[in-house]
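Before I ask anything, here is the structure I am working with.
In this view, the complex is presented without one of its protein chains, the others remaining in place.
Naming follows writing order (A and B), and every chain is counted from residue 1.
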Amino acid sequence: MEENRKEYTLGTLAELLGISLQGDPEVKVSGIATLAEAKAGELSFYHNPAYIYDLKTTSAAVVILSTAAADDCSANKLLTDNPYLAYAKASRLFETSSASPGEIHSSAVIDSSARIGKQVSIGPNAVVEANVRIGDHSIIGANTVIGKNSCVGENALLYPNVTLYHDVIVGTNAIIHAGVVIGSDGFGFARDDKVQVKIAQLGGVSIGNDVEIGAGSTIDRGALDDTVIENGVKIDNQVQIAHNVRVGENTVICGCSAVAGSSSIGKNCIIAGAVGIINHITIVDEVTVTAMSLVNKSITRKGCYSSGTGLSESSLWKKNIVHFRHLDKLNNRLKTIENAANIKNSKNNKN
Amino acid sequence: MEENRKEYTLGTLAELLGISLQGDPEVKVSGIATLAEAKAGELSFYHNPAYIYDLKTTSAAVVILSTAAADDCSANKLLTDNPYLAYAKASRLFETSSASPGEIHSSAVIDSSARIGKQVSIGPNAVVEANVRIGDHSIIGANTVIGKNSCVGENALLYPNVTLYHDVIVGTNAIIHAGVVIGSDGFGFARDDKVQVKIAQLGGVSIGNDVEIGAGSTIDRGALDDTVIENGVKIDNQVQIAHNVRVGENTVICGCSAVAGSSSIGKNCIIAGAVGIINHITIVDEVTVTAMSLVNKSITRKGCYSSGTGLSESSLWKKNIVHFRHLDKLNNRLKTIENAANIKNSKNNKN
Partner (left out) sequence: MEENRKEYTLGTLAELLGISLQGDPEVKVSGIATLAEAKAGELSFYHNPAYIYDLKTTSAAVVILSTAAADDCSANKLLTDNPYLAYAKASRLFETSSASPGEIHSSAVIDSSARIGKQVSIGPNAVVEANVRIGDHSIIGANTVIGKNSCVGENALLYPNVTLYHDVIVGTNAIIHAGVVIGSDGFGFARDDKVQVKIAQLGGVSIGNDVEIGAGSTIDRGALDDTVIENGVKIDNQVQIAHNVRVGENTVICGCSAVAGSSSIGKNCIIAGAVGIINHITIVDEVTVTAMSLVNKSITRKGCYSSGTGLSESSLWKKNIVHFRHLDKLNNRLKTIENAANIKNSKNNKN
């Protein structure tokens, strides 16, 4: 990566990040690393007290941190109330571009009816079908396929081996990782005796601005109406979004979660990893669901929700699950005793 | 999509669907939509009483519905005992084709030994290896790869970026969505002390007729015998089928479910989303497994099965899972009291 490394003076960094520098504005940094790994000439950050030792001993040229922690740092300092956010912004300054702007590889197959914006890059063997529109400054990776009538906004980044079916709309600043499929058929059938008769999926997919979609995720097109991903949604790897789902603004869905058909997730939710959400339910705004939970009913109040049993040693677990299968009986046994002992616990007996 | 919109008179529709029309046979429809969204000139359907208000107020030109509901509909009516099935059939009439029949793109790489049927379409940059056979009227998407000796039946539709390994058989009318991988190695190793020694996966994959496989799903080849997906099976997105699994006729497997090696699922089963099925077990015909359940033993009687705890607020959940880990002790405490109180409940005490 060396050839493309970016370099900034601390003065420039402070300006770009909009935070104040305590130190030498002429010092240059050309990389970013953890406190423990940072070398001279590199930037680091401190926001988690677990790393206080690393802060005190870091070789970083400059550290992003809060004023409260400044005394524990002998390097140059970039001071801010939110070091993690400033680190996020700083990290973007050290990215190296993955494509040359405006280069359309000769092996790409682009239909003559497609309208390609200015400074668009299209990688080798990419396929752009009829009536596709691609906004200015977007990058389409190698071997990516964009189906007819689909539309990609400005400044979008589609990595290699992405598949957009027909009539898919992707907003500006989208980041779509390799292996993603958008617009595949929703899973809809009507039974005719034992045979499943396919319901044609005639809706589309509408993805807002500033959405990121992780590697291998799949988003199905709607049956009649569209599947909708609103602005600012962030979707991790191998997430499955079924037909006619709606995901509200700025919601985050972590890896391997699945949302079944026609369910709706509110704004500013956090769906942790490997969560399952059944079909035709609604989750309100600002809900958190913890890892590997099954959401099997609508969530009508904001808050944090979980399911599962927690982890045990398997030998103990085997003993316990036997009783899980008899919990109803166990409750009845308890009631019998309560009655025998004449214990009135009306509240509990409602169990 | 406008350019390809299809148009039918109600008379033709009634004929094509084999159901009776109550209304004007000359009226034309050119689209299908929900009751709420349908505009004049569009078809809709009613099968769920939750939408009775939409039925009464729809602008649809014609509604597919049962005779029982006919009085609540002022539009033209297509009458049938099974409106959902008729909707499924109608939806297919409004699909627009995604490929031109018989067009083989010049950039596709097709081995000279491959036998390609009549009216087969092959998209840009697709790769068809030695001795592959593709049946008449099939469509192979852009950038899809079909490994040597594999065979795709007639009227099959493989979307872009599909990978079929070598010696994979896919039946007629198959629909295989983008990102699907069929024929990858089963996950088989023999331990040599701590090192895992790979077992070559020498079997194939055999997929019947009328099978649909959702985006990003993976089906491994068998170790020695084939992995088998029988006729009419429908598999949703991101499903994993391990080596030597057998899935019986017309079974439906929803998104993100996983079936481990050598397990067998019967006919006409419904495996909901994110279900896990462990290896070397058997599930009989007509079994339903609810979302996110773990099938950790064979299922020998038809019926509906579940696992998991249901969802709670996390604060309550944390309190409860503590006791889950002590269920065996809790049961013993209850026994102690039952004995002390001289309560004989032989049935319960067997717990």
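Note that in this section contacts are C-beta pairs under 8 Å (C-beta built on N, C-alpha and C of every residue); 3 or more make two chains touch, one makes a residue touch a chain.
Computed from a predicted structure; not experimentally measured.
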item: Residue, one of B:G216, B:G232 or B:G266, that touches the chain absent here; value: B:G216
item: Sole contact to the chain not displayed, among A:G123, A:G171 or A:G266; value: A:G123
item: Interface with the undisplayed chain - residues on subunit A; value: 1, 32-34, 37, 82, 84-85, 87-89, 91-92, 94-95, 98, 105, 107, 123-125, 141-143, 159-161, 175, 177-179, 210, 212, 214-216, 232, 234, 236-238, 249-250, 252, 254-256, 267-268, 272-274, 291-292, 308-315, 317-318, 321, 324-328, 330-331, 334, 337-338, 341, 343, 345, 348, 351
item: Contacts of subunit B with the absent chain, listed as residue ranges; value: 107, 109, 125, 127, 143, 145, 147-149, 161, 163, 165-167, 179, 181, 184-185, 187-192, 194-202, 216, 218, 220, 223-225, 238, 240, 242, 256, 258, 260, 276, 278, 288, 290, 293-297, 299, 303-310, 312, 316, 319-324, 326-327, 329-330, 332-334, 336-337, 340-341
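Operating definition for what follows: only the chains that are shown with their structure count from here on.
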item: Averaged-CA centre spacing for the pair subunit B and subunit A, given as whole angstrom; value: 25
